[in-house]
Structure formats: C-alpha cells, structure tokens
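Every protein chain of the complex appears in place save one, which is left out.
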Amino acid sequence: MKTKLAYLLLLALLLVAPFLVYPVFLMKLLCFALFASAFNLILGYGGLLSFGHAAFFGGAGYFTGHALKVWGLPTELGILAGALGAALMGLAIGQLAIRRHGIYFAMITLAMAQMAYFLFVTSSFTGGENGLQGIPRGTALGLFDLQNNLTLYYFVLAICALGIGLIARTVRSPFGQVLAAIRDNENRARSLGYDIERYKLLAFVLSAGLAGLAGATKTVVFQLASLTDVHWHMSGEVVLMTLLGGLGTLAGPAVGAGVIVTLQNYLASGPLSAWVPVVLGVIFVICVLAFRRGIVGELRALIRNSF
Amino acid sequence: MLTDLLGIPPQVLFGQLLLGLINGAFYAVLSLGLAVIFGLLNIVNFSHGALYMLGAFATLALVQFFGIGYWGALVLAPLMVGALGIVIERLLLRRLVGVDHLYGLLLTFGLALVIEGTFVKLFGASGIPYAAPAALSGGVNLGFMFLPWYRAWVVLASVVVCLATWLLFERTKIGAYLRAGTENPKLLQAFGVNVPMLTTLAYGYGVALAAFAGVLAAPITQVNPLMGSNLIIVVFAVVVIGGMGSIIGAIVTGLAMGMIEGLTKVFWPEASATVIFLVMAIVLILRPAGLFGKTA
Partner (left out) sequence: MKLFNTLAASASALALLASGASAEISGGSVKIGLLTDMSGTYSDLAGPGTIAAAEMAIEEFGGKVAGAPVELVSADHQNKADIAANTAREWGDTGQVDAFAELVTTSVAMAVFEVAKQQNKIALVSGAATSALTNDACIPTGLHWTYNTRAQAVGTGASIVAEGGDSWYFLTADYAFGEALQKDVSKVVEAAGGTVVGAAKHPFPASDFSSFMLQAQASGAKVIGLANAGNDTINAIKAAKEFGIVDAGQKIAGLLVFLSDIHALGLETAQGMQMTVSFYWDRTDATREWSKRFYDRTGKMPTGVQAGTYSSVLHYLKAIEATGSDDTDTVLAKMRELPVNDIFAENGVLRSDGRMVHDMYLAEVKSPADSSQPWDYLKIVRTIPGEEAFGPLSESTCPTK
C-alpha cells in the first residue's frame, strides 16, 4: 500500500514537473535516468563493469539521427532503430568482452568503445566532428507535434517509464535471478547447468539496447547527435551515476543520474563551470572510498538499522 | 623493390615505420608501468595518463621556472611524480585492500578526472609549447627522411629504461621479491618481507615510468592537460594484447603496436586510429589471455 502511494506520488510529481522546471532539462534528466538504469542491469545485477556504454548511448543517437533526418522515418521508428542498432553493437562487443572477467572485461569494453568512437569520427553519416544537427522531432503517433517542449516531455516520460519498467521486470524475472546467481558465484551457477555465457551476453545486449533507447531519445530532444555522447568520458559518467545512486538497486541509478545531471547543470552556469570534471572526480573518489553502497543503498541500510 | 611495386615510395614506408617506432616507445614505457603496478596491486591504473601528463608539466615547471635544465628534469620529474604516486597509494589505494579490484580502477579513474580537470582549469585545454633541449636540436638526413635528433633520443631512452626495468625484475633480489609478491604475497609476507612497502614502491615506480614518458613527450606533443587522456586507452588495448603477466610482453607489444600503427598509416590511413583495437579483438578471439599472458 505504502509503495503504491509512493509510486502515485512520483507519477503526480513527474506529470506536473514541466510546469515548474524547464522541460528540456527534465527530459535530459529522464534520458540519463534510463541510461544509468540500463547500465545498472549489467553492472549491478550482472556484476560486469562495462566501461564502454557510451558507444551504445551515443551510437544510437547517430542511428536515430540518420533515420529521422535522412530516411525520414516517423519519430517512434527512428528511436526504435537507434535502440536496435545499439543492441546489435552490444552483441558484437559483448561476444568479445564476455570472454574475460573483471578488470579485463572493463578494459576490453573500453577499448572496443574507443574503436567505435574512431569509426564514428571517420564515417560520413555521423558528420564527424560536426555531428548531426537539425534532426527533426516529428510527431508522436502522427498526432502530437513534438516540437512543443511540453508534448515532447510526456512522450519522453512514457518512453523512459517503459524502459525502466522493463528493467524492473527483467530483474525480478527468473532470468534476472539467474543473472544474480552468476554474479554472486559463477562456478556454482555453471555447475547448476546454466549456460552462463549466454546469460551474460543476453544481459549485455539488453543493457546496450536500453542504453541505446536512452541515447536515441536524447537525440530527439536535443535534435542533435555528437561525439560527446560516444566519448569515453560519457562511459565514466554513467558508471558514476550508478555508483553514486547505488549499485544493484532499482531506484539508485535514476537517483544518481538526477544528482549528477542537476549538479552539472547547476555548476555549468555558475563560476564553477570549469570545475565540473574535478567535482565529478572528487565524488567518484569519495564514493569508492567511503560510500560504496550509494545513496539508495545507504538509505536502505539506514532504514534497516533503525527499525 | 617490393615497396615500389605496391606503389608506395620507400621513403614514406620507412618514415612512417620510424615514427611508429617512436610512438611505440611511448606505448612500451606506459604499458610497462601499468604492468608493474598490476603485478603487485592487481589494479589497472586509470590515472596513468594523467600522471604521464604531470610528468610533462613537471618538466615544463622545472625547466622554465626553476632553471633546471632538461637533463635535470629527466631525473627529477619522475622522482617528483613517483613520490606523488607513493602518497596516492598510501592515502587512497591502501584503503581498498580486500575490496573488489574494480574499485581500484574506479578510484584511479576519479583521480584522473580530478588531476586533468584541475590542470585544464589552471592552464587551459590548449597546449603550452616547449622546445627540445638545445643539445638535441637539429637532426640527421637518413635519405628516406629527416630524423630530428630528439626523436632518436626518445627511442633510445625508452629502450634503455625498459631494459633496465626488465633487468631489475629478472636479475636482482628486489626483482625476485617483486615477482614473488605477484605470485603469492601472503607467503612472501610470512618470510618476513614487508609486502605493503613493496606494493607502495611498485606503485611509485610504475607512476615514475609514466612521468618519464611524459618528460620525453613534452617537447614533441605540446604540453597539454589532456595529452594522456586518449593515449591511455590505446595503452590499455596494448596491455590487453600483450597480456598482463609479463614485463617483456609489455615492452615488445608496445613497440610492435607502434610499428603496426605506422604501417597502417601507409597502407590504410583511415584505419590507423583503430588498428590497435582491431588487433586486440583478433587476439582476444585467438588467445583470450593475450600474447604473453598465462592462460588462466
């Protein structure tokens, strides 16, 4: 009952939010919440630290941008194309990366994402350094004009809610349970007869696809796709969001994304604008040293201890 | 001539190979540092690129503000940055003993952001020019290309340092301890060797190697806060290709990857930025542990 109330409250808040806050900022927040949640699927629930998720996030942006601008697809299909492209990239990179564990996995995903970055820089369809600009927002279901920020906000809200909902379902499904079992003890899961490589790969592809969904949606919001989103700094940022919010918690990544994006936005307009990377780095160090459960994880522990 | 048959003038081929070798020298010194650190701490030092940059800035400061010449900086800058490394290890990394090694990667990533961000703020993202030492200005005409003395010196100095490190590990008592620490730290501790001290020293040494590469790079690339940030990822790929286990693997792979990159610039210029990652993918398929790694 209590959780139901909380969800209703959250929904109400999200519905009125664009009347109080600049909607484009809110949409950015939502996209990153979905991105971090997708990332959490592979790190928090799969125990695999991918340092290359920017490739899926930004890559999907390019695919969607191309689909909308050059092919003239309807907005929904364009976003879907981006997510699908990201999932395919996830399949290719995942095949290679799951051959190794731990640190090697992180380094391989990082290197493969960097390779993708260079490919994006040099291919003509991405516009290289210029990026893709003037991507049309189009209409939702051919009815609602997405050029209007408010209409677009509800469209983005629906996509992100669907995406995060899918992640919540996955985590609670038998598939999610097996994934957690593999994370906690790979050998035991293997001896129970699970084909752990397939599980890991599937989780990786799903995570890549959903990260792509987030990137594709962001492209529609900002009407551009650029190298910033495929750069490895973006991969680091999403790790930070997830870590700060709380690894392996459902709400954590969204909370972490909210904090980081708000912070970036707030700092960017103040005198501290040049210090954004430093602030992020300091948060990173503090999280790792003293705060490994993240905001949601610590809160949960606090509640558990006090009752 | 074979090269003429392929329509490539030999001067281009040899020239790019030589430039590749120079880049390879940087890869070798940097991946060697990573290998030393990984051996004892089991972490991938993500701040390696930032510390490499610090080496270059330390050189700049020593030469331009303290009047200590290039040669003094060549020794002092790695010592200074190495000392900073020891502080980082003692204050921060030490706290992560017993935690998943991935947190070490994340911690050093955060450190890299802090160091690079601070320097961008202080010095701007564009480079600060810095001239090669007078004794090494000019160059020699090799027939196929004009080789500046300084670039020849980079290769020479790197190879010497790499070999010295290799000898240190393979031929000395400290080296034996270090290798033993990699294999079985608990047993070594039981024998009365101060393993935490050894770990600290190893980190300091690995970091000093990064700074040394930074000193060498200062006159070639502009001294720039982000000079190590993209380089380090290529070096990660080099490390994956070579396999984390061996000192000699890091050196050989580093030099070889530089040359392969140089060759690619001649035959398939568009792929020169990605070729090392391609090699990495192929190696992972054929030999997941890397060329010199022990198959786990």
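All chains are identified by letter, namely A and B, in their written order; residue positions are counted from 1 within each chain.
Going forward, a contact is a pair of C-beta atoms (placed from the backbone, for glycine too) under 8 Å apart; a residue touches a chain by one contact, two chains touch by 3 or more.
Everything quoted here is computed from the prediction, not taken from an experiment.
Screening B:220, B:252, B:271 or B:291 for touch with the missing chain picks out B:220. Residue in contact with the omitted chain (choice from A:177, A:228 or A:262): A:228. When the missing chain is restored to the complex, the residue among A:7, A:22 or A:266 that touches it is A:22.
The chain omitted from view is touched by exactly one of B:15, B:55 or B:181, namely B:15. Looking at chain B, the residues touching the absent chain are 9, 11-12, 15-16, 19, 120, 124-127, 129, 132, 139, 141, 145-146, 148, 150-151, 220-222, 224, 227, 262, 265, 269, 273. Not every partner is drawn; the one left out touches chain A at residues 19, 22, 24-25, 121, 128-131, 133-134, 140, 143-145, 148-151, 154, 222-224, 226-229, 268, 273-274.
Basically, only the chains that are shown with their structure count from here on.
We define each chain's centre as the mean of its Cα atoms; on that basis chain A and chain B are separated by 32 Å. By the touch criterion stated above, chain B contacts chain A in their complex at residues 42-44, 92, 95-96, 99-103, 105-107, 109-118, 120-121, 233-234, 236-237, 239-240, 244, 270, 273-274, 277-278, 280-281, 284-285, 288. The touching residues of chain A, when paired with chain B in their complex, are 49, 96, 99-100, 102-104, 106-108, 110-112, 114-115, 118-119, 121-122, 232, 236, 239-240, 243, 274-278, 280-285, 287-289, 292.
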